[in-house]
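All protein chains but one are shown in place.
We call the chains A, B and C, going by the order they appear; numbering starts again at 1 in every chain.
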Amino acid sequence: MTDVRVGFIGCGNHATQNLYPALRYAGMDLAAVCDLDKRKAQRVARQFGAHRTYQDLGTMLDEMDLDAALVCGPPELHFEAALAALERGCHVWTEKPPAPTLAETEQLAAYAAQVGRILQIGFMMRFAPAYVRLKQIIESEEFGAPSLIEAKYCCWNVSNHRHHLIYYGVHILDLVRHLMGEVTELAVLKCERDGQLANAISLRFASGAVGLVNFSSLQPRVQERVEVTGESALAIVDNRVNLTYHRPGTNEFGETTWSRPDFAIPNQANSTLELQGYLPELSHFAAAVRGEAEPAATIEDGVAVMRLLDLVEQNEGEVVQVG
Amino acid sequence: MTDVRVGFIGCGNHATQNLYPALRYAGMDLAAVCDLDKRKAQRVARQFGAHRTYQDLGTMLDEMDLDAALVCGPPELHFEAALAALERGCHVWTEKPPAPTLAETEQLAAYAAQVGRILQIGFMMRFAPAYVRLKQIIESEEFGAPSLIEAKYCCWNVSNHRHHLIYYGVHILDLVRHLMGEVTELAVLKCERDGQLANAISLRFASGAVGLVNFSSLQPRVQERVEVTGESALAIVDNRVNLTYHRPGTNEFGETTWSRPDFAIPNQANSTLELQGYLPELSHFAAAVRGEAEPAATIEDGVAVMRLLDLVEQNEGEVVQVG
Amino acid sequence: MTDVRVGFIGCGNHATQNLYPALRYAGMDLAAVCDLDKRKAQRVARQFGAHRTYQDLGTMLDEMDLDAALVCGPPELHFEAALAALERGCHVWTEKPPAPTLAETEQLAAYAAQVGRILQIGFMMRFAPAYVRLKQIIESEEFGAPSLIEAKYCCWNVSNHRHHLIYYGVHILDLVRHLMGEVTELAVLKCERDGQLANAISLRFASGAVGLVNFSSLQPRVQERVEVTGESALAIVDNRVNLTYHRPGTNEFGETTWSRPDFAIPNQANSTLELQGYLPELSHFAAAVRGEAEPAATIEDGVAVMRLLDLVEQNEGEVVQVG
Partner (left out) sequence: MTDVRVGFIGCGNHATQNLYPALRYAGMDLAAVCDLDKRKAQRVARQFGAHRTYQDLGTMLDEMDLDAALVCGPPELHFEAALAALERGCHVWTEKPPAPTLAETEQLAAYAAQVGRILQIGFMMRFAPAYVRLKQIIESEEFGAPSLIEAKYCCWNVSNHRHHLIYYGVHILDLVRHLMGEVTELAVLKCERDGQLANAISLRFASGAVGLVNFSSLQPRVQERVEVTGESALAIVDNRVNLTYHRPGTNEFGETTWSRPDFAIPNQANSTLELQGYLPELSHFAAAVRGEAEPAATIEDGVAVMRLLDLVEQNEGEVVQVG
């Protein structure tokens, strides 16, 4: 397996905490980093072994002969850097949201299709091992057809509703689509308390299944829980890492399986890089670039999610068609 | 404290499993039991120490000079027996549903008001200690105003949707109203799988809070979970007995309290009679009859719940006003 | 199946809370109750449907033509009543301890053997469904030979060490023997804090397995947990009702099964009468009396446990042989 030669645009906290440390496991070679802040770029380059540093992304893309660009910064940067990299023939992975608006996201999707390059979005949740396993379970014959999903992704108070939606809301909406398929109807009931919103979202899917999503900024810390009902079956992921599967059947012992990471073992499989989904999403991107995996969490998903997100933002107590 | 003199109408499985055994702790004296099946009545009378047995409820009510009647049977019986007992000046506790239909439930409510007698409905969930404590928590100043409730009450396959609603649906709808107040808007998205329904219900409350209720017959066994969000606070009851309270505040240790019954102690507080709510609901009824407690879970609540239930049954993907 | 005709000696709190309510499910017919306190006996007789009441146990045993006697009171009563009942040809179930001392327990065992009657002791833990299932698991081929048991049975402060041992210690020692077989060596390290004892007990079994038992009165409430290690397998019962089984194998998902009672279902299987072991132990006794089951938790087990208990009381920091 040849490492994918990448340039990374953005050297902020999230990137250095959760993305750069994953690169060396993800089948990538960090050829260059780019940040407006030269000292940040130099520090990151040294800490994660990049060959070169840049302050201008165009220059990096022109000079470095990259297979792919990775982007993590504000939404405007995602959009501009993705366009610039696609233009040079690079495949692109960018953190979410792919762009500040739906229109720009659609523009990105069109351009990626035109140039025939992979444009993967940072929907790491769907790559977290517990959700990968959840998807396998709900697609199994034993589980039956998924009938209902409940998903909660709630957090502490936020300062800006739009940011809350495009930074956090995209995650849970992508995960719900990933697990259940296309959304065809949607309604949102909202409660505002002290400037914060509780969004009670109900959904219908093309499959006939239905859904309930709690997306709010009125819970302490970050709370995440997903429950999928099948036909006499129930599978739950709690706190991103704990999986409980109530298998179809009766009340007898042994019908429920359960897993949690063994934190007493300090190996890669039990590291947060893996469990939270960052390492697997980057590994997947690298594999897709090498042609060894189907592209996933693509800009098409990004478009669908940004569309849902606008509906969530604008909807108030009315069941509307999606699409 | 004087025991309330009661006659019990109905000697079926649920009654003998969960209600009769609670009477001796609930401040009641079981004066008589009544069942069409004479041998059942006699067995129950002996096992739970009733003085007399009857096959006809009117005769029992006429002869026994009761303070109150307890009723547990099919919905038609609840309605007829409650009317008959109220007519004789008895206070009444009846299992849910109070009657087969909303119209009859309203008739009961009107009659109880007219005769000035207590008519309590078997909404035991709100008396379960974990929910009593949940209500205290969500009404505390620390918790902030409740903003969103998620409630799940799901079970195995059922043979009849209407029965599912009037036997099970009433419980979760009463609990949600009890915790959050009056419902003003409601919508239901439904998924049918192999003749079973998943009901994804969204709600708005008069308080401004919103809600998401999963009421389905597509999960294994019986699954129950209630989560209430406040303002940066979250309280959860799982499996009716486990309470977790994420108190408002930061990520530090010690912010979450948790309780479960200690099943290694075989005392009344840790018995399922108490934990599931049957004993406390009957104790409350006895206290109300003695004038020592406010009536609760009354026929007015029954009317409100039967009204919601009809809306749940009829609604499909439309936000409608309740009222 | 014919009900076993029983007389019950003792009408105290524990009996009326946990034993009398189980009789009607246990295949027994309560012919008579006996208590020095006539009003207690009469109340219990009425509440649980006994035909007759007595204040003198000899008179009851002489007059009632019983299949079996049930005994629940102070240890002296267990001993005397068991002897008296065996003498009249009754089978006997008695609460633990079977007698105040090892010598008297041995006397009971000898007499029961002589008269050929069943003498079952109230070791209900081994009949609790979670422990029944635990035993099945640890005896399975998959589990491998049990190698180590950890057991905790701790409680709040006690007023009398001897009472603590004969009322509580007998339970955990019986359970450990029941699961792991005969004890051959034992040592106790003790810590006294404010008049309370923490007993750190280590054990060796005839099977070669070893054990660690924490029997202390320095924990809040009552805390119970048992973990058995096999060969690359681990099975745990926590709080008497929750069972976790880490099956042999690797770190992959799905290797752990887990069960808990569904408290949202108010049926017999999920009632504390069943879950705590009282109902199953009485059912077993009735079955043994009818010749449909092997006697279990017999006075022979009682002797073995009382012997261990004396060693625990007297031992301080020395590994001694048992037997």
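Everything below uses one rule, namely that a residue touches a chain if its C-beta (ideal position, glycine included) is under 8 Å from a C-beta of that chain, and two chains touch if they have at least 3 such contacts.
A quick note: this is a predicted structure, and the numbers were derived from the prediction, not measured.
For the chain missing from the display, the contacting residue among B:3, B:29, B:106 or B:255 is B:255, taking the whole complex into account. Only one of C:16, C:47, C:120 or C:147 touches the chain withheld from this view, namely C:147. Per the touch definition above, the residue from C:234, C:264 or C:303 contacting the chain not shown is C:234. Among the residues C:42, C:101, C:140 or C:219, only C:219 touches the chain that is left out of the figure. Although one chain is hidden here, its contacts on chain B can still be listed: residues 129, 133, 243-245, 251, 253-259, 262, 265, 269.
Interface with the hidden chain, as seen from chain A, comprises residues 14, 17-18, 21, 24, 46-49, 153, 221-224, 239-241, 260, 262-268, 270-273, 275-276, 278.
Even with one chain removed from view, chain C keeps its contact list with that chain: residues 144-145, 147-148, 150, 152, 154, 156-157, 185, 187, 189-194, 196, 198, 200-204, 208-214, 216, 218-221, 223, 227, 229-234, 246-251, 255, 317-319.
Heads up, the rule we're going with is that only the chains that are shown with their structure count from here on.
Compared with chain B, the chain whose C-alpha mean position is the greatest distance off is A. If you average the CA atoms of chain A and of chain C, the two centres end up 54 Å from each other.
One inter-chain figure worth recording: chain A and chain B are separated by 42 Å, centre to centre, where each centre is the mean of the chain's CA atoms. Chain B and chain C have Cα centroids lying 36 Å from one another. Among the residues of chain C, those touching two or more other chains are numbered 262, 265.
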